[in-house]
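For reference, the structure discussed in these notes is given below.
As you look at this complex, bear in mind that one protein chain is not there, while each of the others sits in place.
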Amino acid sequence: MEQERKALLTVQDLGIDFGGLTAVNSLNLTVYDKEIAGLIGPNGAGKTTVFNMLTKVYEPTRGTILFDGQDTANQSVVDMSRAGIARTFQNIRLFSKLSVLDNVKAGFHNREAYSPASAVLRLPVFRKKEAVIEEEALKLLSIFSLSEEKDTLASNLPYGAQRRLEIARALATKPKLLLLDEPAAGMNPQETEELMDMIRSVRDRFAIAILLIEHDMKLVMGICERITVLNYGMMLAEGTPEEIRSNPDVIKAYLGE
Amino acid sequence: MKKKNPFGRILERDQGRRALSFILITALYLIMEAMMRSGNLSSLFQSLLVPVCCYIVAAIGLNLNVGVSGELNLGQAGFMSVGAFTAVCVSGYLSASVPSGILRLVLAILAGILSAALFGIIIGIPVLKLQGDYLAIVTLAFGQIIKSLITNMYLGFDENGIQFSFVENKTSLAPGGKMLLNGPMGATGTEKISNFTAGFILIVLSLLVVYNLIYSRSGRAIQACRDNRIAAESIGINITSTKLLAFTVSSSLAGAAGALYGLNYSTLVPAKFDFNTSILILVYVVLGGLGNMTGTMAATIILVLLPELLRSMQDYRMLIYAIVLILIMILTNNDTVRTNMTRVKNRIFAKKEGRA
Partner (left out) sequence: MDFLSYLINGLSLGSVYAIIALGYTMVYGIAKMLNFAHGDVIMVGAYVVFFAISSFHMPLAVGLLLSIAVCTVLGITIERLAYKPLRQASSLSVLITAIGVSYFLQNAAQLFWSSSTKVFPSVLSNGALQLGGLSISYLTLVTIGTCILVMACLMLFINHTSTGRAMRACSEDKGAATLMGINVNLIISITFAIGSGLAAIASVLLCAAYPSVYPTLGAMPGIKAFTAAVFGGIGSIPGAFLGGLLLGIIEIFAKAYISTQLSDAIVFAVLIIVLLIRPTGLLGRRIREKV
């Protein structure tokens, strides 16, 4: 059953320096089509920095990122979104003064594009595209149980709903790879349980790959098919949850000597 | 019943508010027009009608920039100036070939819009990379530069063509020639072709443009960049071009406003559009409410009229104006006042909901 799957994201020898300080070094990482992969490590290991490099918020100092067969050198954040990488943020970043629905609609920016002029003149193309956006956005909201709150300002949502909205917005861009930065942060065990189901169903329904950063080991071990461990910006281990759990280096990094 | 309109939810939510602004401004126009016809409007008020329209258009534009896009702009008067002097020159140049005043007004306003838009793009591309107060000071600087440049321009034409000189007046026109720009003296002898109806139409068009833009893909993108640049980029929104769009539309509207203004007076000096004018328009926007176009129109009308209404106070009027300004800012930002206002708002909303 476990046949060689197509690699969606291939990261080779990736590294970044901040003013002489090496934050991440010699990272190799592969994410296959439609898999759920995990990136874990102690605080300050450089996990979010890896996400920032994958989405080109930071341009890597060394190494290559191949996404969907394309080299992404010198691509911008916007290019990466167009190429099919979407993300959420560790500290939630919503459009606070837009409604929940408009937050998701904003995610359709490049998917259902039309010019400002056709908006000003209310041309047929505007009506057609807006109808599609409306329909698709409402569908996304109902998947994430946010339909009731569609007219609420994003900043007025409860915490858990804000996390869900961020994922819905990311999915609105129709990504091939979704990066989740600590999706379970601040959630209680029951919410985390629901989140695990949700992540799985997102993968199945949208047929996309997911790479997530998480501290909650139960979640990581429960849903990730493969896990990469970072420590001090270096790759410590890589493998299935079972392999990671029994890896002595990992245990040492997490528990100390 | 609401489901009928498949794309219309976004239109629905603010539709009432938008319709209200059109209804109010049309009603106001009709009342003013009727009073003018029946001779019930003092000449002072009549003389204020066109300027009020101009400031409203400029303020609607600035609100797109400051309220919706979230970038403080202290140079809106500079764009008005570009629009005004372009329009005055175009109208002056065409006075012989296009005898129809209305047609000339339309052409001159279009020229004003285009030139202000062009300046908006030229200035916006480098500047919008800056953030916050630094962006504000650069727009202030551009306002000053534009004023300074126009103050030093000499433009005229005669049967041999157009003559232009900079800093020193080197134009020597043949008899029958006409000076369009005369350095610090600005434009003189302009034919007054602006009128209140044109001003009203311009307001309605500006409202349409701004509303249609806000409630669209571009409007969402503009607000997304305002609320969270990093998240906006992450979903594929190009921040520079989005901000540039808001900035350019804002300056185009200022250009239109300036054009209408310039063609309302026989003389216009460059010093008219200085830092104080930029600030005045910003005050209308802030008092009217960020992103609130109806409020902006109301604030503009009230604040243009206030000094005139206080005319009986003579010397004290500007002092009272200043005190009113400070008090409004303090009161609207005061927690107690705010809570009470929210309570009133909630009551109104509750009523609406009950009805629906």
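When the chains are written out, they are named A and B in that same order, and each has its own residue count from 1.
The criterion applied here is as follows: a residue touches a chain if its C-beta (ideal position, glycine included) is under 8 Å from a C-beta of that chain, and two chains touch if they have at least 3 such contacts.
Just so you know, these numbers come straight off a predicted model, no measurement behind them.
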* Consider the whole complex, including the chain that is not shown, and state which of B:Val138, B:Leu155, B:Leu202 or B:Ile301 touches that chain. => B:Val138
* Asked: Which of B:Ile25, B:Ala108 or B:Val127 touches the chain that is not shown?
  -> B:Val127
* To do: Determine which one of B:Leu30, B:Ala174, B:Leu319 or B:Met341 touches the chain that has been left out.
  => B:Leu319
* To do: Just name the one of B:Leu48, B:Leu72 or B:Ile302 that touches the chain not displayed here.
  => B:Leu72
* Asked: Considering the entire assembly, which residues of chain B contact the chain that has been omitted?
  -> 66, 72, 126-127, 129-131, 133-134, 136-138, 140-142, 144-145, 148-149, 151-152, 167, 229-230, 275, 279, 282-283, 286-287, 290, 315-316, 318-319, 321-323, 325-326, 329-330, 332-335
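Keep in mind that, in the parts below, only the chains that are shown with their structure count from here on.
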* Using the touch rule from the top, collect the residues of chain A that touch chain B in their complex. => 55, 57, 77-78, 81-82, 86-87, 89, 93-99, 101-102, 105-110, 112-114, 116, 119-122, 126-127, 129-131, 133-135, 151, 169-170, 172-173
* **chain B residues touching chain A - in the complex, by the definition given at the top** => 6-7, 9-10, 13, 208-209, 212-213, 216-221, 223-224, 226-228, 230-238, 245
